[in-house]
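The structure appears below as structure tokens.
Every protein chain but one is kept in place in this view of the complex.
What follows is chain A.
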Amino acid sequence: MQTLTMTRFLTALLVWTLMAPGSGGRGRGTAWPTHTACRNEGLEVLYQSCDPLQDFGFSVDQCSKQLKPNLRIRLGIILREDIRELYLDISLISKGTSVLHYSYPICEADLPKFSFCGKKKGEQVYYAGPVNNPGFEIFKGEYQILLELYNEKRATVACANATVICS
């Protein structure tokens, strides 16, 4: 029952973020609201868009302290840029400084791996599928993670400040 309400909530969230693309506006200076990507016993993942242009919907299907490999995620976004090429930067932030930094190419121009590669500005992308992550146990604490997707022109496609709270 609880999972059902959770899924409904997530779906509603995704629909809301996708249906309200123009509600933002450049240079308004207002921060986007904080969303919950997943919440389970002992683990909570919150995120906030750090792209001034838009908010987006994101959720993680499983949520446990013992992180499983190849997690399934859902991501919905309306592109503000073409993504012929797409790169992901992940930074683990501790006390304001980046402790771990990881960069990964997601879309390459030639024979891309994912079907959303090559999508156009203004097009809607909805990805529901696994991510290529290793499994590990999350230790107690609060972590700040900065995620940024950008294209070949180094223009931000999506950006999120995530907080992982493990208790």
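In this text, a residue touches a chain if its C-beta (ideal position, glycine included) is under 8 Å from a C-beta of that chain, and two chains touch if they have at least 3 such contacts; residues count from 1.
Definition applied: contacts and distances are computed from a predicted model.
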Next on the checklist: Tell me the UniProt protein name of the chain this structure doesn't show, selecting from "Probable cytosolic iron-sulfur protein assembly protein 1", "Toll-like receptor 4", "LTO1 maturation factor of ABCE1" or "Queuine tRNA-ribosyltransferase catalytic subunit 1".
Outcome noted: "Toll-like receptor 4"
Item to check | Hidden-chain contact residue, picked from the options A:Thr34, A:Ser64, A:Ser98 or A:Ser115 | outcome: A:Ser115
Checklist entry - Which positions on chain A touch the chain that was left off? => result 21-22, 24-26, 53, 78, 80, 110-116, 119-124, 127-129
